[in-house]
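As you look at this complex, bear in mind that one protein chain is not there, while each of the others sits in place.
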Amino acid sequence: MVWERRTEWPLVVAALMFLLGYALPILDPGVPPALRSGCTVILAATWLVFVVDFLGRIWFAERRGHYLVRHLPDLLVLAVPILRPLRLLRLLVLVKVLNRQAGNALRGRVAIYVGAAAVTVIFCAALAVLDAERGRPGANIATFGDAAWWAVTTVMTVGYGDRYPVTVEGRFVAVGLMVAGIALIGVVTASFATWLIDKVRQVEAESRAATSADVNALRTEMTALREQLALRADESTGNGSTQKP
Amino acid sequence: MVWERRTEWPLVVAALMFLLGYALPILDPGVPPALRSGCTVILAATWLVFVVDFLGRIWFAERRGHYLVRHLPDLLVLAVPILRPLRLLRLLVLVKVLNRQAGNALRGRVAIYVGAAAVTVIFCAALAVLDAERGRPGANIATFGDAAWWAVTTVMTVGYGDRYPVTVEGRFVAVGLMVAGIALIGVVTASFATWLIDKVRQVEAESRAATSADVNALRTEMTALREQLALRADESTGNGSTQKP
Amino acid sequence: MVWERRTEWPLVVAALMFLLGYALPILDPGVPPALRSGCTVILAATWLVFVVDFLGRIWFAERRGHYLVRHLPDLLVLAVPILRPLRLLRLLVLVKVLNRQAGNALRGRVAIYVGAAAVTVIFCAALAVLDAERGRPGANIATFGDAAWWAVTTVMTVGYGDRYPVTVEGRFVAVGLMVAGIALIGVVTASFATWLIDKVRQVEAESRAATSADVNALRTEMTALREQLALRADESTGNGSTQKP
Partner (left out) sequence: MVWERRTEWPLVVAALMFLLGYALPILDPGVPPALRSGCTVILAATWLVFVVDFLGRIWFAERRGHYLVRHLPDLLVLAVPILRPLRLLRLLVLVKVLNRQAGNALRGRVAIYVGAAAVTVIFCAALAVLDAERGRPGANIATFGDAAWWAVTTVMTVGYGDRYPVTVEGRFVAVGLMVAGIALIGVVTASFATWLIDKVRQVEAESRAATSADVNALRTEMTALREQLALRADESTGNGSTQKP
């Protein structure tokens, strides 16, 4: 817990640095070699930060083996180079931090989270697919504009087919995007459903269900009645011990 | 409140005028120059109406700064020329006005609102994309029929890919349409879900939950019993002060 | 009511005849002229049956004007030739009749109804789009196999774009199909949602809510107590009129 709280902001900074080092050579293929080397250094440095954070979290976990098994995806993202773009998803922590300020209304928080997550996922997927596709034979995604447009049509499950990945890496990015799209549709639909159910329920709510509290109040009244009765019995007969419950 | 009620109908008229001035040069590219100038004048006049309405709403707001922050999108639509087509969404007010006449059944109102909003959004998006795409190199949307057909396939997330925008403006229109489409699917699904849940609940409803009213009636009965008991006690013992609760 | 019950089976027969007369010239463009004329006669005859049924329903309606307004779509389908394929939707009555035999489980009935309705709608849409598209310049739907394949990809909102309508009539068929597809997804999702909610509720159901019946039983007990008390008061004091509630 302490580790997670302390590392939150450093990890946000590292994710932003990673975004810079990852996005720059992709967005501008003609960057000077010095800047490109700088980006490589940044990527290595942020990778180190993420590894240290992961080791720290395992170290402070109560059941280390259990924690490792449950966070296997985090390990894979750190260890397998091809999963590198997924490190950008660390930026979702930023959404979480910002969201904490945003107050308490559950539905509003879901809306902000979904919106920010969708933008983050689309941006990262566009970068990753551009990295995978540009310059490959038969590829039709050549600029960041094309890549972002393709990412939007994919995540919304529209899929015009004017742009689509042709490489294996690009297709894996697409699969991830589609899964995110299905989840997005699911969350949006679910939000509308709960909103509508609430509206309908409010109309019905004038006949409120009796709560345990209502019944308990009744019970207190009942106990008072029994005591009153027992008292009277004592007064009229004189023996107050047999009728006490 | 008073401002909103008073400006409702003028705004509907302004939105319809805006629709006329916006749609005419798009639907018929060969309009005579005089008519085209007239449309430009209408667009400027309706813009003024919208600006005055916005200033009025801020003026009469209780917390002006707060109101401005919450209605930032309205400000952007008025200030940024490229967001101009969004002013057509003012027509949704018309749906709201008509809907007020339509009675009280929540689900029916949702259906009418969704249907009218979908038609309005599709029509406006078709106009906007036609304006953005026609005559551009590589564009495949050249007539209003094509644009409307493209808008329908997009909002339904079908996306055949026989028509698609190629300009940046057109793609932004598409993103807006897709978001509307996801919301549309969400609302339709949610409506079916609540309808089905209601149907299932009606079958189960023969064992109605006890309401607070039921329990309160019981409590009144209980109080009457205690008073009856206290009265009897008074009669038989003669001292009516000690047992009153 | 009587009219609706009496005309149910004749209408099913008329719809099947209409299907025959409508589908035959579409499925086999090379039918001999005699058969083609026969189909035209069948279409006219079934049209008469539908008109007579509509007039009868208005005649026996309690509030005729109100009925006419509410069934305006039926009138349009009968009066406007281009809406003719929609008469095939009469076959959905068959689903309703068959469904009545199928017993009472709500969810099962929804599944059967949705499945049968989907197949009917896809079949009718494939016929209508083939009728609209075949032989037109630039059309890519030329056989019933193509049309059915296109209808399935459309209703499922997949939309590969290998086949798509290019005529106005065909595009209207497509819009109807897409709306049906959105409704289909909505119903399927809603069914899963209610099923899952029921499963979750069953787990929680061990603490059943108190029903009105429970509370009413308690109230009867209370009334009995008050009468018992009143009886005892009569016995001990001798005056039985003042304490009766």
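The chains carry the letters A, B and C, assigned in the order they are written, with residues numbered from 1 in each.
Criterion: contacts are C-beta pairs under 8 Å (C-beta built on N, C-alpha and C of every residue); 3 or more make two chains touch, one makes a residue touch a chain.
For clarity, every value in this text was computed on a predicted model and none was experimentally measured.
The missing chain, though absent from the display, is touched by one residue of C:L88, C:A139 or C:L184; that residue is C:L184. Residues 106, 110, 154, 157-161, 164, 166, 168, 171, 174-175, 178-179, 181-183, 185-187, 189-191, 193-194, 197-198, 209-216, 218-219, 222-223, 225-226, 229-230, 233, 236-237, 243, 245 are the ones on chain A that touch the missing chain. By the touch rule set out above, chain C reaches the unshown chain at residues 145, 149, 152-153, 156-162, 184-185, 188-189, 191-193, 195-197, 199-200, 203, 207-211, 214-215, 217-218, 221-222, 224-225, 228-229, 231-232, 235-236.
Although one chain is hidden here, its contacts on chain B can still be listed: residues 157-161, 189, 193, 209-210, 215.
Simple rule for what comes next: only the chains that are shown with their structure count from here on.
Taken over every residue number at the interface, the positions common to chain A and chain B amount to under half, indicating a different-residue contact.
Chain A and chain B have CA centres that are 28 Å apart.
Averaged C-alpha coordinates give centres for chain A and chain C that are 39 Å from one another.
Counting partner chains per residue, chain C has residues 157-161, 189, 193, 209-210, 215 touching two or more of them.
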